[in-house]
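Missing here: one protein chain of the complex. Every other protein chain is in place.
Each chain carries a letter (A, B and C) given by its place in the written order, and its residues are counted from 1.
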Amino acid sequence: MSDATVESFLDRTLRNLRGAWEEVSVSTRHYWTGAPRPDLPTDDLEKIRGQMADCLSDKGGEVTARVRAADLGRSYLSLNQTGRHRFLGLLATEFGADHAAVDMAIGRLREAKDEESRRRAERALRAALVPRWRTLLRRFTALPEGVKFLVDLRAELIPFARETPELADLDGDLKDLLGAWFDIGLLELKRITWDAPASLLEKLIAYEAVHAIRSWEDLKNRLDSDRRCFAFIHPNMPDEPLIFVEVALVNGMSDNVQMLLDEEAPSSDPKNADAAIFYSISNAQRGLAGISFGNFLIKRVVDVLKHELPNLKTFATLSPIPGYRRWLNDRIETGEVPALTSSERKALVQAMELGNDATDVDLIRGGLGVDGWWDDDVLSEALKGPLMRGAAHYLSNEKRRSGGAGDPVAHFHLSNGARMERLNWLGDRSANGFRQSCGMMINYLYRLAEIDDNHEAYTDDGRIAQSSQIRGLAKS
Amino acid sequence: MSDATVESFLDRTLRNLRGAWEEVSVSTRHYWTGAPRPDLPTDDLEKIRGQMADCLSDKGGEVTARVRAADLGRSYLSLNQTGRHRFLGLLATEFGADHAAVDMAIGRLREAKDEESRRRAERALRAALVPRWRTLLRRFTALPEGVKFLVDLRAELIPFARETPELADLDGDLKDLLGAWFDIGLLELKRITWDAPASLLEKLIAYEAVHAIRSWEDLKNRLDSDRRCFAFIHPNMPDEPLIFVEVALVNGMSDNVQMLLDEEAPSSDPKNADAAIFYSISNAQRGLAGISFGNFLIKRVVDVLKHELPNLKTFATLSPIPGYRRWLNDRIETGEVPALTSSERKALVQAMELGNDATDVDLIRGGLGVDGWWDDDVLSEALKGPLMRGAAHYLSNEKRRSGGAGDPVAHFHLSNGARMERLNWLGDRSANGFRQSCGMMINYLYRLAEIDDNHEAYTDDGRIAQSSQIRGLAKS
Amino acid sequence: MSDATVESFLDRTLRNLRGAWEEVSVSTRHYWTGAPRPDLPTDDLEKIRGQMADCLSDKGGEVTARVRAADLGRSYLSLNQTGRHRFLGLLATEFGADHAAVDMAIGRLREAKDEESRRRAERALRAALVPRWRTLLRRFTALPEGVKFLVDLRAELIPFARETPELADLDGDLKDLLGAWFDIGLLELKRITWDAPASLLEKLIAYEAVHAIRSWEDLKNRLDSDRRCFAFIHPNMPDEPLIFVEVALVNGMSDNVQMLLDEEAPSSDPKNADAAIFYSISNAQRGLAGISFGNFLIKRVVDVLKHELPNLKTFATLSPIPGYRRWLNDRIETGEVPALTSSERKALVQAMELGNDATDVDLIRGGLGVDGWWDDDVLSEALKGPLMRGAAHYLSNEKRRSGGAGDPVAHFHLSNGARMERLNWLGDRSANGFRQSCGMMINYLYRLAEIDDNHEAYTDDGRIAQSSQIRGLAKS
Partner (left out) sequence: MSDATVESFLDRTLRNLRGAWEEVSVSTRHYWTGAPRPDLPTDDLEKIRGQMADCLSDKGGEVTARVRAADLGRSYLSLNQTGRHRFLGLLATEFGADHAAVDMAIGRLREAKDEESRRRAERALRAALVPRWRTLLRRFTALPEGVKFLVDLRAELIPFARETPELADLDGDLKDLLGAWFDIGLLELKRITWDAPASLLEKLIAYEAVHAIRSWEDLKNRLDSDRRCFAFIHPNMPDEPLIFVEVALVNGMSDNVQMLLDEEAPSSDPKNADAAIFYSISNAQRGLAGISFGNFLIKRVVDVLKHELPNLKTFATLSPIPGYRRWLNDRIETGEVPALTSSERKALVQAMELGNDATDVDLIRGGLGVDGWWDDDVLSEALKGPLMRGAAHYLSNEKRRSGGAGDPVAHFHLSNGARMERLNWLGDRSANGFRQSCGMMINYLYRLAEIDDNHEAYTDDGRIAQSSQIRGLAKS
């Protein structure tokens, strides 16, 4: 939602809420509703502080309090980045929990003699620890599209909180609030077709994060009869997908994404397909970062598809390996590339007209440095071995701090119980494909009978389920 | 939702969630899923304890954890009252906050030297204070109709919590959880007409709390063209009204509810009406007790009606005085009834053939003791004065502990900013009307320009806005 | 639609259509819009004639012409039966085809020399034969609910046309018009559940023609999880079922309708049912008499059910035999009742304490004359044989003028390709069941592989598909 849209909805809201009450509210409110200057200089910050305090008060009743929250929301939207950062800083530092009240409650808790007074004291302490900003955040929900306003607010807050530790609690608290509203149990799984509203479909175009949607025709092709697209949607934000997945219904496990996305390819009868390939999963709301939907999404979609198309036997992804190239570059820097076989050496030496004394690192760096190496049959053939082994090694052995797989996409699917099934050489021939993954793609396979075991082995012991192809490549 | 319905939905859920995963989950879960005995004897309580602990664990991933929650929900539903009480007691006493963790966090908080470590310690303390049952409660939401399950669970918990203080925190926490989901900003105001689904309409019949709906014909009459019915509905429970209000569009402020509900009366053109009379407001979900919707409902409905029918000038209720008769009986016991005028005395003495030495108390008690006194013109005329004065006195001066009006309906409307406008003699001639209110009704008037002032005067100082009629009666 | 409703919609229409055009139309129309007297005396008939002529003119454009049609519609609705009869008589006699134009076109046709001029002449003749009233009838459709107005108009016209031959063409033409709009291809098959609008459900109660729906509870029971109800609905009359069928999902072919309709019976899991019993089919719109939907309805419903519930093996009706008792009474009058066996004779003679010389006719007439004979075990057992044989004979041999089965329900199902499967003794113990069918019911069986053959054998040769039970009974 652009600021313009938000502003228009806040205006609308104010009209709605005030409506008949206009006369009244004018007479009884004394708080400041002027527009602050965009970067919120000290004077205006002072006034906003008063406005925030007003919003926390119950003066005039709950309805009037919500009108004040709308005014405050409008002030926020009129600010530039600097102003918003200051606005949120003010909220975070001055409208947190009341330290004195916390200390007093702690005192009482320590004196509690019996279970009942302990309980009472804990209750009081819990209440004292609730930051005051929470009341204010919750008041925004009464606005039409107020939930979306908070989601967008958090999208802005996250980068600020990285710079400013004081904002971390506000961010954490807002995340909890959003996490409760966007609980998986409150979401609807919706199939999205070409019959969906254009206002919803344009968001798929905007939010697609894996393989950019180039045009409405490209989008239409992805919603064709042998494709499926599913999204989780919250009933209060019916036009906003939270996360969506694109699926191709094909025969056999796909090994190339350009073939999947080819608009010219004829569509086939989905009833004859034996494989459902998940080729793109995109989170659509930055403001919901850290609230997880993806694992539910894949499992629900598998269920839905199995029911609709009983012929489907294979459920797998066709996924990028987004961290591979950067990892490989780092290895090249430090000289730790996979060893070349003698025939690979020979081919590379010839292809690049280098001397026999060129190191493996030189040869690989050199090969990758050739513009369009993938279109050179000899070069491409010579690089295939080391790059595939390197990718298998990267996927299998590179770890994140918490112990899981270093590659983010790998970590996501392994956590869900999938296994690494097949590396696909030149599976993504787009510029981005080469930049991230040296043109490689991987299939993660969701085999129903193994999902729970895979999940536990991975989560508890860091063990990664893999096919023999990948295990073999990684070892060599 | 009856237990049968819930059980069927849980079954369905288990099928849904397990579905493809069946094979898996069978292999990996070790927890007890047997049906407990209805009153949950100690052995079974032990097993349920294990099941609860299992539900809190993340073993097998989030989806599998939700399957376990559904199993536990089914166990709960198979219990009788005794069993459920014990089940909830177990949850409340053993799955609250972890005392040791709380104490440790407090220790750290007290040692915090700077703002940042203080903040970190507060955060840790806040986390430690979260009862473990909350994780479990939230897992239920992933079930279809899981929210409704929790609403119904709380409806059962409330009376238990009155008896058993240990349950109060669980109840309070569940109320907070429900309060976040049922935030007014997440609800939709819907007009309910005769075109609504029968499955929704039958709930109006079941939930109507003020003037019982006698039949589908009675209901249809209340949804006629010169009537309006509005409800707040949560998008996750689309067939369940949370609260609803019934409105009659008439000329002048209504003074008799039987006339309003007369099915034989012809319907009039709402465009000619100048008054909207709110004659019934019913909360539909006992499990949402303490979460307030009513004040929003009335104001939203006033806005909607003003927009649809610009001719409306008066927005008022026609309300019962539910506590009056009991209050009057108490006064009769203690001899503090309103003083009779001499003509009233004379009339009552005559009507009941008592001696002149009968006290006011005797006369009023006697009059009210006559079966069908309201149909006896003389008696009714003689009682009118003292009963009206008594009602005005009761409404104006009887207080609740918090300082507000003692009568619950009065307190509700005064808190919303309405004023007491007119007492209506024999405004409700139903058996219930006589039993509760001596047949009287009152109009609370919502005058838009005064609502905020009224609200503040009442909330801050306990001052009640009243018409001169009521003020006069209360004084005399 | 009651007259009141229609009138209100016409008012609304006039407002809609006039709206902005009000000023205009007032200035340009000169035709009479006064309300005629209810029985349309000669003077007013004269004025209505002018109004009709006005409606046929294009003066002021098509929109204005439709406004005039609405005025005329309102005039019609203000009339009583006599007035309406005269109104329709006027339309039928004076606004038919133009005889002179017809004769002229015939003249030209007879002179046509070549194929092309013959075609042109036929075209002109076809146009000349179009009655002028058709223009007027079609203008009504532009009114909101105008189609419903015409359906209701025809419902009134049909009995008039029986008395007055001049009205037959008007009726036939209106039937054709309605037949085009209500073409099966334009209808939607909708499943009706308890979630349907009350305004639609109350029409099921009103229109049910076979087994009266006694209450909303009875209706709810008929929409339970082991029941199905389907209706054909026209998109322009979304709240009006045209025809609907009620189905019970059971095990085995039902033999008693009271058991099917028992509200106390527990509902069973439809997935386990092996038989779908069509126990009631009702046409809802008298004004669509002669336009057939029933055969499509049954076949479409069978398809839908087979798809939803693959376990269903048997599709059959449980039907009344509405003409049986009257036919039997006629036979008793003429002395042609089925012959009794000697044991039947003996039992009846005993049961009624008659002499041995009592004729079969006497015995049967006597038995049926005993109040509540069905509750008398001896009598009931004695009558079973002759009544069953009589029914089989009636169903098999009684013919209508066109050669088909005399019983209307039998004719309907046999035309659809069903076969007579089983006679059920005391299958309908309601008062109506005894009055019409001596308490008997019959199952018509829809066996998919035989439907077309059955249909052709019946339609072409009058051959009736029957089970051996019925054939045997009919022969004996």
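In this text, a contact is a pair of C-beta atoms (placed from the backbone, for glycine too) under 8 Å apart; a residue touches a chain by one contact, two chains touch by 3 or more.
No experiment lies behind these values; they were computed from the predicted model shown.
**Q** Could you tell me which displayed chains border the chain that was left out of the figure?
**A** The chain that is not shown touches these displayed chains: A, C.
**Q** One chain is left out of this view; which of C:Arg126, C:Lys346 or C:Arg463 touches it in the full complex?
**A** Touching the chain that is not displayed is residue C:Arg126.
**Q** Which listed residue, A:Ala196, A:Ala231, A:Val301 or A:Leu445, touches the chain dropped from view?
**A** Touches the omitted chain: A:Ala196.
**Q** Who touches the missing chain here, C:Ile158, C:Leu177 or C:Met259?
**A** C:Leu177
**Q** On chain C, what residues meet the omitted chain?
**A** With respect to the unshown chain, the touching residues of chain C are 16, 19-21, 23-25, 27-28, 58-64, 96-97, 99, 102, 106, 109-110, 116, 118-119, 122-123, 125-126, 129, 138, 140-143, 146-147, 165-166, 168-169, 172, 177, 180-181, 183-186, 235-236, 292, 295-296, 299, 302-303, 306, 415-417, 448-453, 455-456, 459.
**Q** Residues of chain A in contact with the chain that isn't shown?
**A** 194-199, 201-202, 216, 220, 239
Here, only the chains that are shown with their structure count from here on.
**Q** Could you run down the chains that neighbour chain A and chain B together?
**A** Common contact partners of chain A and chain B, which must touch each of the two, are absent.
**Q** Of all the other chains, whose mean CA position lies farthest from chain C?
**A** Centre of mass proxy via C-alpha means gives A as farthest from chain C.
**Q** Have a look at where chain B meets chain C and say same if over half of the interface residue numbers show up on both copies, different if under half do.
**A** The interface is built from the same residue numbers on each side, given that over half of them are used by both copies.
**Q** Since chain A and chain C are copies of the same chain sequence, what is the angle of the rotation superposing the Cα atoms of one on the other, rounded to the nearest 5°?
**A** 180
**Q** Give, as an integer number of Å, the spacing between the C-alpha centres of chain B and chain A.
**A** Roughly 40 Å separates the two chain centres.
**Q** Could you put a whole-Å number on the gap between the CA centroids of chain A and chain C?
**A** 60
**Q** Starting from the mean Cα coordinates of chain B and chain C, work out the distance between those two points in Å.
**A** Once rounded, the distance between the two centres reads 49 Å.
**Q** Give me the residues of chain C that touch two or more other chains.
**A** None at all.
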